[in-house]
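One structure is given here, and the rest of the page talks about it.
Missing here: one protein chain of the complex. Every other protein chain is in place.
Up next, subunit A:
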């Protein structure tokens, strides 16, 4: 017997489908289920490479209650570990910091390398005895969580059972092959976060549809009319929207940001905005891109971590500092305009008689595509 609502109406064709039921937004038990079946079972974004820019940088992250540690090792590779000591389970690193040599547990000082190997077990065999025949260092390294960095976003598959990242997300990697170039974070002004009283899925759903643009972002409307947008939906993969009329931001002298090199002319005025399931939102344009990691805090709270990237580093192009700040402000305004709708939809889902809603078959395909994917993950989890 299934104690939850059947999701068959969510899995139906967009012309007749309902949205996910209320409980998927307001019920802590379903949130816990989604944590396991949707967020831990797939490739979820937890942070950004730019947060650990140098070798030895370590940043602890709480991902749905799971303590993780992001580390950049001496080879420059980003690794993610469970931030829990293999001895007595102490949290290893509690604030972002630079690791000079080894990660030393603050409790009994077991030490781990930046690749997670257990390097020292002081007094483990008694005072001054740093080995014991029953404590095998090779078996007691930090638990590594599968990770993959794409477009500077650090993705993890916590349960370890998802197919390889390139396999799961190869389609979008290929679609955006033109943008497979070095990207440079825009610095302090290009980084901001919004704490929003909404379920994380509503942030995805609002991001991937263009239906709301003329109503919620009337300012965008002057240069981005509804008919200049197209839906992006790939079943089981990703969805979002594209525009045919992207206009570059200019400063008072008419200067624009340098373009990413070697783009096809599709991108002269084209731009795409895609939600990579479950919780990462990307935007690509000829002269900058952005990534948003949605941090699901609980069923009704989400933190949106927003980072903007450019084709040239801030060190090489200080002349664009002002334009970068204006661009960030512009995006911040757009994303803030969305806050009342994602919070309002969250409140609306306490209406006990709401049935998940009906879609516009023409406009809501990307949202339905996401619901279809979420429902499939949940049904897979329930079938296990």
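Definition applied: a residue touches a chain if its C-beta (ideal position, glycine included) is under 8 Å from a C-beta of that chain, and two chains touch if they have at least 3 such contacts; residues count from 1.
Just so it is clear, contacts and distances are computed from a predicted model.
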> For the chain that is missing from this picture, which UniProt protein name fits: "Tetratricopeptide repeat protein", "Amino acid ABC transporter ATP-binding protein", "Phenylalanine--tRNA ligase beta subunit" or "Pyruvate ferredoxin oxidoreductase"?
Replying inline: "Tetratricopeptide repeat protein"
>> For a quick check of understanding: of A:128, A:254 or A:351, which residue touches the chain that isn't displayed?
In response: A:128
> Considering the whole complex, which of A:111, A:173 or A:363 touches the chain not shown?
Replying inline: A:111
> So which of A:102, A:234 or A:255 would be touching the chain we can't see?
Replying inline: A:102
> Of the residues in subunit A, which ones touch the absent chain?
Replying inline: 56, 74, 100-102, 104, 109, 111, 119-120, 122-123, 127-131, 137
